[in-house]
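With one protein chain withheld, the remaining protein chains of the complex are depicted in position.
Right after this comes chain A.
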Amino acid sequence: MNIFGVFLTFFLYTAFSWVYAKKRTPALNPVLLSIVTIAVILKATGIKYEEYMESAKFLSFLLGPAVVSLAIPLYKQLSIIREYKKEIAVGVVVGGSTAILSAVYMLKAFHAPEILQRSFAPKSVTTAIAMGVSEKIGGIPPLTAVLVILTGILGNALAPELLNIFRVRDRVARGLATGVSSHGLGTARIITEDELAGAVSGLGMALNGVYTAFILPAIINFLV
């Protein structure tokens, strides 16, 4: 088992990335497909998740330093932050709060269990930060990871079209809304239509991650 888990993860991610590069449809998100496929393999073979994780954990160990490294793109985009500081600051606070409140209250309306509300609350934030926050506030990090990816797929598939329907033409507004609502996967799409929108989207994602990491632990017990 020791190497098998790592090999399986590399192999499937490589294969699904290749498929994704050919088709480019967000439903074929290689991370989500790899998770589902490995889950099915584990279920089918009766291999325990802990056994797989024992082998593959060095990959997720790198999430910590990867989050720290997000400082680099953030630093490189400082000139854009300076230029649009008011829009970015207000947009992140309003949008980030909306993402948290709408998710939690929607689940409350369905009487979903508290642990689900806690796992759901950081779902608009980039995956690594969302999992860290989820753990801090008593959620289930793997569940959060999957919800984050699904949210990102929505943004990747639909954000530009929805913004057209909402009649939002301003590039800064389009970019920030995409990054704040659907993190890196949304950013990956909006950047293909406009460079400024893409840069603002990436910033919105990073700063919403920071905002959520600060605000959510402070307010979650009042929400759920």
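Just so we're on the same page, contacts are C-beta pairs under 8 Å (C-beta built on N, C-alpha and C of every residue); 3 or more make two chains touch, one makes a residue touch a chain; residues count from 1.
Just so we're on the same page, contacts and distances are computed from a predicted model.
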Among "Metal transporter", "Acetolactate synthase small subunit", "Antiholin-like protein LrgA" or "2-oxoacid oxidoreductase (ferredoxin)", the UniProt name of the subunit that does not appear here: "Antiholin-like protein LrgA"
Selected residue (touches chain absent from view) among A:Ala15, A:Leu28 or A:Leu70: A:Leu70
Residues from chain A at the interface with the omitted partner, ascending: 5, 9-10, 12-13, 30-32, 34-35, 38-39, 42-43, 49, 52-53, 56-57, 59-60, 62-76, 78, 86-87, 90-91, 94-95, 98-99, 102-103, 106-107, 110, 112-113, 115-116, 120, 123-124, 127-129, 131-133, 135-136, 140-143, 145-147, 149-151, 154-155, 159, 162-163, 166, 168, 170, 172-174, 176-178, 180-182, 204, 209-210, 213-214, 217-218
